[in-house]
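Note that this complex is displayed minus one protein chain, with the remaining chains in position.
We just call them A and B in the order they show up, numbering each chain from 1.
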Amino acid sequence: MTLEIFLQNAANGITLGSLYALLAIGYTMVYGILRLINFAHGEIFMISTYFAFYGTAIFALPWQVAFVVAIVLTALLGVVIEHAAYRPLRDAPRISALISAIGVSFLMANLGLVIFGGRPKTFYRPPIFQVPIELGGVRVVVLFFVIPLLTAILLVALNYIVYKTKTGLAMRAAQWDFDTARLMGVDVDRAISITFAIGSALAAVGGIMWGLRFAEINPNMGLFPGLKCFIAAVFGGIGNISGAVLGGFILGFGEIMLVAFLPGLAGYRDAFAFVVLILILLVRPTGLLGDKQRVKV
Amino acid sequence: MAEQRAVHPLLKIAVVCGALILFFLVLSWGQEHWDAYTVRILNLCGIYIGITLGLNLCNGFTGQFSLGIAGFMAVGAYTTALLTMSPAVKQAVFFIQPLIYPLNSIQWGFLPALLMAAVVSGIVGFLVGAPAIRFRGDYLAITTLGFAEIIRIVFTNIVPITNGALGLKGIPPHTNLLWSWGFALVCIAVMVRLMRTTYGRALKAIRDDEVAAEAMGVNLFFHKNLAFVMSAMMAGVGGGLLGNLITTIDPNMFRFPLTFTVLMMAVLGGLGSITGTVISAAAVTIAMEAFRALEEPRVILGLTIPGVPGMRMVVFSVALMIVILFYPKGFMGDREFSLDRVKRLAAGLDRTNTSKQG
Partner (left out) sequence: MLDTNDAFDASGTNGAPSADLPALACESVTMRFGGLTAVDGFNLRVPKGALYGLIGPNGAGKTTVFNIVSGVLRPSAGAVKLFGVDVTGLSPDRIARSGIARTFQNIRLFRNLTVLDNVLVGLHLRREANLAEAMLALPRHRAEETQMAATAAQLLEEIGLAGVSHYRASALPYGRQRRLEIARALATKPAVLLLDEPAAGMNPAETEDLMRLITDIRNRFSLTILLIEHEMKVVMGICERMTVLDHGDTIAEGTPEEIQRNERVIKAYLGGGAVARA
């Protein structure tokens, strides 16, 4: 393997890692506050790409507007799902909420199939992102810099919100204990809605970036990234935002590198994440950056 | 309580045996004389009853929420197929890479092949269950889902054993109504028997509160794995029967939508009711076929209405959501069909107060 090929793969790895990181954050935030795997998160990601697609293709909006509108709509979608499918089951046994999440996920994927059709659509890629850059023998486009940069900016912004604002404080309080948080005057329902909104918005950013990078979108595209990004969140420490980012990067980077170094195992690419999951749950179930949790007796 | 005359146990056995013989005679006749479409649906009903009972054992009665059932079905399907296909067909099908020895030259009968499928899926079930069983709720779900995906991905890649993405064709169509409903009845019998024993109670105790169950001396590792392995075995045999029914299988059949379908059957019927599972597995199987019509183009009043692919699953997803949000216990909850209940209903004395009856 030459240096050029390695760097090319590294660039791919960083890109994929950023995309996984953006998606993983949504999972970890929702799990931290509701102790629920939002199975529908992958579908939220998928639908955001279609929002953007229809914005540019059907409504002929300038791409900047279309993308922003898509992000906003996706955030709303996340909040709606929370209200309709999760909130009513807040006091029900955990299995019910889990089944509901699976149901929503499946429903949205199939609704997507029905509404958008099964044939993949081509995402609009604004030329500005496609400007080629050559660096040390590696050919990439501007997008390869935009993605990690945007991810980093968003991460900083998110950390600010979560750790330096009252809203963030409310979200963190709700993570520990609803009743106690309520007694302290925290509007738990609002905190949860905001969590979903932020997580979904980030998924939308990830979705749009994905569309720009890979150009093709289809209604089933949410399942695997969704699963992998949940695994990334677990790997990094569920409930921990930095952990999710770390997990996303490692998983994305690792997946690319696996195929690069062991092309014979390319068919097992998707299994990589699952193997990582099983290993981390066996070796260190709280994840890389997670803290220990005990079952109270 | 109304006076009950004791029914002589021999009479009970005679009636049950008589009913069974009659049942199988009808099935044999039907296999020959009913149209192929009906027979196929009835076969699927029987197969899915057994598989869904397996899922219910693990997820419902023991409370271990596993999403791996498609993986175990795959293991069973491939095992049975590879054992029952003739060497000549295998040679033709495995044209990219030949099938490994000794599989390429053997051909077994259906029953030994199914039993082997049970054994292999049981072993795989243990390999998956043993590490996974320590996780609670969501983590177990995602881990088992991961294992199922790993199994599928492995099957797609080990071409000399499974023929990879091409799958297997020409599987001998051994499955008939006797096999599929025999399977269903065996699964029902196993479940009913198990739940009547102290082991069944232990499983339900684990579901209700595993910390308390352990404190009362129930070994979690043994009992959880018991449920898990039995569930995997039932799924494996069901998968084998499925393979020999539809005669072609490929790894893509055994993805999450299949798990979802079985899960939905269990939830709709009631996670914790054998009766509910039997009814809903059959009902959903039939509905699935009926709704297939939604996805095909039809001509109504001279207008061609295009089919809408995916509509079937939209309908079922909505059904699942409605059930889980409004009727979370499903159709039967955790109640079972029993003659006592029917008698009481008939006598108009139905005071089935669910807060009192267990």
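Points worth noting:
Here is the rule we go by: a residue touches a chain if its C-beta (ideal position, glycine included) is under 8 Å from a C-beta of that chain, and two chains touch if they have at least 3 such contacts.
Just so you know, these numbers come straight off a predicted model, no measurement behind them.
Among the residues B:Ile41, B:Leu166, B:Leu220 or B:Ala319, only B:Leu220 touches the chain that is left out of the figure. From the options B:Lys169, B:Lys204 or B:Arg255, the residue with contact to the chain not on display is B:Lys204. On the side of subunit B, the interface with the absent chain consists of residues 190, 193-194, 197-199, 201-202, 204-205, 207-209, 211-220, 226, 272, 334, 354-358, using the contact rule stated above.
The definition used in the following text is that only the chains that are shown with their structure count from here on.
Subunit B has its Cα centroid 33 Å from the Cα centroid of subunit A.
Against subunit A, the residues of subunit B that register as touching in their complex are 59, 63, 65, 67, 131, 135-139, 141-143, 145-147, 149-150, 153-154, 156-157, 211, 256-257, 260, 263, 267, 271, 308-311, 313-314, 317-318, 320-321, 324-325, 328. Per the touch definition, subunit A reaches subunit B in the complex via residues 31, 35-37, 85, 88-89, 92, 94-96, 98-100, 102-104, 106-107, 110-114, 118, 219, 223, 227, 230-231, 234, 267-268, 270-271, 273-275, 277-278, 281-282, 285, 295, 297.
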